[in-house]
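Complex shown without one protein chain; remaining protein chains in place.
Chain IDs A and B follow the sequence of writing; residue 1 opens each chain.
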Amino acid sequence: MTDHETLARLMADADVRQYDCYQCGKCSGGCPMADAMDLKPRGVMRCAQIGSLGRILNSNTIWLCTGCGACADRCPHDVNVPALIEEARYEAARRGLGRHDSEVLNKAFVANIKAFGRNHEMLLAGLYNVLALKPIQDMASVPHMLKKNLIGIKPNRIGATREIAELIERAEKWDDPMVATGRSQTPEVKK
Amino acid sequence: MKRYAYFPGCASESTAKSATLANEFVFGRIGIDLVEIEDWNCCGATSAHTLSSALGLALPARPLARAEADWPELDVVTGCASCYARLKLANHRVRADKSERYMVEKIIGKPYEAKREVLNFLDILSDPAARANIGAALLRRFKNLKAACYYGCLNVRPAEITGAENRENPMAMDEIAALTGAEPVEWGFKTECCGAAHQNDAALEARPLAGRILDNARACGADVILTACPMCQLNLEMRQGEYIRKREEKRTGKARFPLLDMVLPPDPEQAIPVLSITELLAVAMGAGGRRLALDAHFVPVGRLIAGALGGRESEAIL
Partner (left out) sequence: MSKVGVFVCHCGTNIASALDVFKVAEAARALPGVAHAAEYKYMCSEPGQQLILDAINEHGLKRVVIASCSPRMHETTFRKMLKKSKINEYLLEIANIREQDAWVHADFEKATEKAIDLVRMAVAKALKDEPLKAQTIPITKRALVIGGGIAGIQAALDIADAGHEAVLLEREPSIGGHMAMLDKTFPTLDCSACISTPKMVDVGAHPNITLLTSAEVDAVKGYIGNFTVTIRKKANYVNHDICTGCGACEQKCPVKTDSAFNRGLSKRTAIYKLFPQAVPSKPVIDAESCLKLKNGKCGVCEKVCPLGCIDYGDEDRLVEMDFGAIIVATGYRPAKWQRMYDEYGAGRYADVIDGLQFERLVNASGPTEGHIARPSDGKAPKTVAIIKCVGSRDPKKGHAYCSRACCMAAAKHAHQLIDKLPGSRVFVFYIDVRTPGKGYEEFYDQTRKDGAVYVRGRVSRIYKEGDTLVCQGEDTLLGKQVRVHADLVILETAMEPSPGSGALLGLLGCAKDADGWVTEAHPKLRPVETQVGGVFLAGACQGPKDIPDTVAQASASAAKAIGLLNKDEMETSPMIAKIEEDKCSGCGACGPICPYKAIALEKIPARDPGTGKKIERLVARVNAGLCQGCGACTVACRTGAIDLLGFRNNQILEEVDALWL
């Protein structure tokens, strides 16, 4: 699949038409993360317009977007930038372009759910800090949290952990590029 | 008695301890019965959907399907904006798109029709009957308590999922807070994202978001920030010390070892307490400080509440 075709598929999956955007900048202007992004939401749309998929996939934007939706909400042309960013994130991951820290966290998060059914915050933060080599991040808060019993060593395990683990495996397979490519490949069901 | 199927969310079992205690107290007092969904699982929060779109829908769909099977007549409520966003999205997509419903049902291995609504605490507290019950249950009244109501982005957006009419200046929480005598302030960051989703994996980039919210609340004269989500709550509160330290370091040019934050609490002159809206209601309904575990807050709230209640009332609570 060429970049051109891939971009067209991402746009279709996100239900975004890049030429709806007229580059007014209202999205970037209100984006809370814009200061840190190397490609701001308007830039993502611009790259989509000129067909520069690579710049989108290599940007830190797709990993920094918080999905707060302010950009889409205020857009005069109703362009759903976060939806495109989400699709771009999947494509970047497929191509092995994932941002290290984000992947560490997200994978640890899902592993956590797989193991316990729920999120064990202490374990997650600890695991992340170790794997991402950020030993002191947020550590200053730990004594208070332990003292006030806000976090504990014992995980909250639910009964159906096996069911959850299987659910996760099925979902990941559904999205696996070897099995299917994106949501557009979901089997058609008569409406 | 009004009943809802209740999705507590993972934070309710840990960091959101005081809010959870307050929720139980408040809903008990105003005649709302929350029936916990059996064997609920994590909704995937802000992480699962970034890895897999299917997982992002399937994780929240499972407890919703469970609620639909066990309590087909009950709407589902949750007290966390992140859970709300995931549950609401799954509900919406399964309703709107038959192929997504097919996918979700295949993955969770259960039927799921998304027949009922997903609500957040602000929705159910704004219900006219609930409002009247709140009014009747109030025993104490705050004075001179200027409150900045922080709704969080995911409680209101995206509009096509949440149905929120005003995503820039919602008023539901302001109106509820005003019932206690607190004075909601006019401020600009009610629904601005606090960056909670990326506080671990992109700390450097995401921390200024919470800082801007704290700054605007102070600039607009707020004594306290009220929240409707434990993620927002934790993010605005736990990292305040660090934010204030960094701001001071920038101002003075002198750095301090970060772990000293452990022993040096945030400067009370610069810190702003953060309470969940249910904690505010619980105190106003007469709950004691110990019962609510108010001492679990990172930014101490005792002085604030004592000042706003005044005299004997404050002794009783603290």
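Just so it is clear, a residue touches a chain if its C-beta (ideal position, glycine included) is under 8 Å from a C-beta of that chain, and two chains touch if they have at least 3 such contacts.
Model, not experiment: these values are computed from the prediction.
**Student:** Taking the complete complex into account, tell me which visible chains touch the one left out.
**Tutor:** When the full complex is considered, the omitted chain touches A, B.
**Student:** If I consider the whole complex, including the chain that's not displayed, which of B:Trp187, B:Tyr243 or B:Phe298 touches that chain?
**Tutor:** Of all options in B:Trp187, B:Tyr243 or B:Phe298, contact with the hidden chain holds for B:Trp187.
**Student:** Pick out which of A:Gly29, A:Gly51 or A:Pro155 touches the chain that's been left out of the picture.
**Tutor:** A:Gly29
**Student:** If the missing chain were put back, which residues of chain A would it touch?
**Tutor:** 22-31, 34-35, 40, 42-43, 70, 74-78
**Student:** Hey, which chain B residues sit against the chain that's not shown?
**Tutor:** Those residues of chain B that touch the unshown chain are 166-169, 186-189, 216, 219-220.
One rule holds in what follows: only the chains that are shown with their structure count from here on.
**Student:** State, to the nearest whole Å, the distance from the C-alpha centre of chain A to the C-alpha centre of chain B.
**Tutor:** Here the centre of chain B sits 22 Å away from the centre of chain A.
**Student:** Spell out the part of chain A that touches chain B in their complex, as residue ranges.
**Tutor:** Residues in contact with chain B: 32-33, 35-36, 63-64, 66-70, 72-73, 80, 86, 89-90, 93, 99, 101-102, 104-107, 109-110, 112-113, 117-122, 124-125, 128, 132, 134, 136-145, 148-152, 156, 158-160, 163-164, 166-168, 170-172, 174-175, 183, 186-191.
**Student:** List the residues on chain B that touch chain A in their complex, please.
**Tutor:** So the residues of chain B touching chain A come out as 10-11, 13-15, 17, 39-42, 44-55, 58-59, 62, 98-103, 106-109, 153-154, 157-159, 167, 191-193, 195, 197-206, 208-209, 212, 238-239, 241-242, 258-262, 293, 295-296, 298.
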